[in-house]
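Removed from the display is one protein chain of the complex; every other protein chain stays in position.
Labels for the chains are A and B, by order of writing; each one numbers its residues from 1.
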Amino acid sequence: MADIVIDRVVKEFGSFRALKEVSLNARDGEFVALLGPSGCGKTTLLRIIAGLETQNSGRVVIGGRDVSELPPRKRGLAMVFQNYAVFPHMTVFENVAFGLRMQKTSEAEVKRKVGRSAALLHIESYLDRYPAKLSGGQRQRVAVARALAVEPAVLLMDEPLSNLDALLRLELRTELKAVLREAGTTTIYVTHDQTEAMGLADRIAVMYGGKIEQIGTPLEVYATPGTRFVGGFLGSPPMNFIRVACSEGAARIGNITLPCPVASSEMEIGLRAEDASLAPIGSGIGFDVRVVEPMGSHLLLTGSIDGQLTRIVVPPTAKVAAGERVGLTVDPSRLTWIDGATGRAVVRA
Amino acid sequence: MTVSASELREPAPSRGLTLPSARRLLLWTGLAVLLAWVLVPIYFVALGAFGGRLGVFRWPKSIWPTDLSLAPMLQFLAIEGVFNALINSLIAAGSTVLLSVALGAPAGYALARYTFPGQNVYRLLVLLTRAFPLAILALPLTVSFIRMGLYDTPFGVSLIHTVLALPFAVLVTQSLFMGIPREYEEAAWVFGCTRFQAFLKVVLPLALPGLAATAIFAFVISWNEVFAASILTVRERTLTAYLLKILSESPLHYRFAGGFILILPSVLFIFAIRKYLFAVWGIASK
C-alpha cells in the first residue's frame, strides 16, 4: 500500500504543453479518478505515473519513494489498459500469472494468487482458454485480475471500461468498486465518463487543458464546481449558465432579484437542471419552453430564460407543453456564481 | 498485416450470384486459360527433368507422362559440381535470411515504434534501393571481395543478396510490428519486464509468423538470383550461377533437371507464405 504524490509535473510534446505543472496527492488506499475530455492530459499524467512517459520536470513519489527516473517495472505498480492488452499468445492463466512470474514467485504461490485473483473477478472457468475466445468484458476481467494478482501498491487504470457496451459497463463498474474496495489498493483511474468517475471514485480530479481544474469528492465537484468548465462538464444535462449583471449587490434574472456575492461585475449564474422547480402560474423566473423530452424518470425541458439557453428537469407528471411560458423557482443557496471574466466560481459571501 | 487472400471473399457472393451464366462461362474459361498458362510450362519442365535423354529427344512428344523415372534427376545430381552448387545455394540463401532478418527487423521495429529525427532519410535510403538494378552493383564488388577473401564464397554472394532482400525485410517487419499494439509491450514493462524481455516474451511470439514469411521471402530472393551470383563466383558457384555457366554446353535434360530443382522450393515457399504475400507486397509497394 502506498500513497502517491505528484509534484508539479510538466510534460511537453514539442511545443505543445500537455501538462502544466500538475500536482496531485492520492492517499493510501484512495480511489482517485482523473476526469476530463479527450486531450486534457489525463492519460498523459497516468502514463507519467506508470513510467511509460517521462515528464519534462516535476516528481512522482510513490510510497515515499521518488520514482521519477525509474522504468515502469521498478515502480511497484500495476496497470489496466484501455484495450486490455491481454496477451493473445498466452492462456488466461498465464496472463494473470505474468506479473508474478516476472517477480520470480514460486509456482505454488503463483497458483494460489492467480486462483484468488481469478475468483475475485469470476474468471476461474476459463483460465485455460486463449483471449481470442473471450468477449470484451471477459478480457477486461482478465486484465483486472492480472493487475490485482501482483497485489500492487498502486493500480493505474486507463479508461478500462470505455470499449464495453453500456450494460456491461454498468455491471463491471459495480463489480470493480466492490473488488477494489476489498483489495484496498491506491487507484488512479482515468476516464472521460463522468458517471464512472462519480460512481467509483473517492475523489475526482477534473482536468482540462493540461491542468487540474478542481479536485474533490464526487458530491463536492458536482454541487460546488470550482470553475465554469467543471460545472459544464459534470452533470447530464450540464449545468446551465445564465449571464446576469450585478449592480449594487443584486442581480435581476427574469423578474426576480437575487443577492449578488460580489459588489458589481459581469456574472454568470450556474444552475443545475434539477435545482429549479415549477412555480405556481404567474410567479417565478419566466422560462420559455421550446422542447419537451420525456425521459421516463423525468421530463427534460429545453427553453430559455431571458433569451439564454436553459435546460430544466421536472417530474414526469408535470403538465408542460412546448411553446408555453412557465415560472421557475430556484433555491439561491444551490446556485453557483461564476465570474464572467475568469470563469472561476465566486465563494458565496 | 495479416490480410489473407480469403478476406477478399467477402463482397463476392452477392455479385457472383447475379452474374449471368454466359459471363460466368467466360469467366471460368478465362480463368482456366490463365491457370493453364501458369501451370503448363512447369509441367513440361518437370516432364523434361524426369524424362531423361530419351524423353528430351523423342519426336513427336506425348504430353502425357511416359517413361518417367527418378534416374535422370539422380544422374543430374551426381554430376560433379551440381551437389556442391546446391549446397552453396542453400548456404547463400540461409545467410541471406539470417542477415536480412537480423539487420532488417531491428530497423523495422525502430520505424514502427519510434519517431526520431532522420527516419525519413532512412526510409528514403531504403526506398532508393528500389530504383536501382541492385544485382548490377555486384560488378565493382568483385575487386574488393577478392581483397577481403569474400570472392567466390556463398557468404559473399549472400551479402549482395541481402542488399536485395533488406529493403523488403525493413518495410515488412515495420508494418508487422506496427500491427502489434504498443499496449502489449507497455503492459509487459509495467508487469516487470525490461524492454528486451518484453520484446522476447510478448512481441517476438506475436511477430513470429510474419518474420517467418519475411525469412522465406529473403530465401526465395537469394535462391533465384542469377546475375550477382554469377559475377561473384567461379568455382563455388550457386545453383543458378552453375546452371547459367553450363547452359550452353550441357544436354537439354540436365538443363530441365536444373530448372526443375530451381522451381520446386519456390513453389513450396510461395504456398507456405501465400497468406502473407499480399500483405507483404501491399506494404512494400507503398
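The criterion applied here is as follows: a contact is a pair of C-beta atoms (placed from the backbone, for glycine too) under 8 Å apart; a residue touches a chain by one contact, two chains touch by 3 or more.
We adopt the following convention: contacts and distances are computed from a predicted model.
Undergrad: Please identify the absent chain by the protein name in its UniProt record; candidates are "YprB ribonuclease H-like domain-containing protein", "TIGR00659 family protein", "Coenzyme F420-reducing hydrogenase gamma subunit" or "Sugar ABC transporter permease".
TA: "Sugar ABC transporter permease"
Undergrad: From the list B:L25, B:L70, B:L139 or B:L208, pick the residue that touches the absent chain.
TA: B:L139
Undergrad: Against the chain that's been left off, what residues of chain B make contact? List them.
TA: Those residues of chain B that touch the unshown chain are 3, 5-9, 11-13, 15-17, 19, 27, 30-31, 34-35, 37-42, 44-45, 47-48, 56-63, 99, 102-104, 106-107, 109-111, 113-114, 116, 118-119, 122, 125-126, 129-144, 159-160, 162-163, 166, 170, 195, 220, 223-227, 230-231, 240, 243-244, 247-248, 252, 255-256, 258-259, 262-263, 265-267, 269-271, 274, 277-279, 281-283, 285-286.
Please note the rule applied: only the chains that are shown with their structure count from here on.
Undergrad: Report the residues of chain B in contact with chain A in the complex, numbered from low to high.
TA: 181, 183-184, 186-194, 197, 202, 205-206
Undergrad: With touch defined as at the start, can you tell me which chain A residues reach chain B in the complex?
TA: That would be residues 50-52, 71-73, 77-79, 81-85, 87-89, 98-99, 102-103, 146, 150, 156 of chain A.
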